[in-house]
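Excluded from the complex is one protein chain; the other protein chains are retained at their positions.
Our next item is chain A:
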């Protein structure tokens, strides 16, 4: 068990939040216990271990994209640091999972 996070498949290098996790939450990862620097919204992902640029991101044991930069264990994994191997992802200002009102 990794606190409020799910490790969906043994091969996965990301965890998925099963509830919104506030900043400061401690999460047991592959090699370390990390403290979240920022809140992670429900269903968003964090790195289970250090990921290097160009590495495939695995969720459900399947590739869901490619890291565009080095990602430290415990960091938010999303459109700012991974890309599709197929078509670019379209997103708006709320892609970090915070509503525009909340980020004001």
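Here is the rule we go by: contacts are C-beta pairs under 8 Å (C-beta built on N, C-alpha and C of every residue); 3 or more make two chains touch, one makes a residue touch a chain; residues count from 1.
In the analysis below, contacts and distances are computed from a predicted model.
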{"item": "Missing subunit (named according to UniProt) among the choices \"Hydrolase\", \"Carbohydrate ABC transporter permease\", \"Bifunctional protein PyrR\" or \"Phosphocarrier protein HPr\"", "value": "\"Hydrolase\""}
{"item": "Options A:32, A:72 or A:95, residue touching the unrepresented chain", "value": "A:95"}
{"item": "Hidden partner chain, residues of chain A it touches", "value": "6, 8, 16-20, 41-45, 57, 59-60, 62-65, 77-79, 82-92, 94-97"}
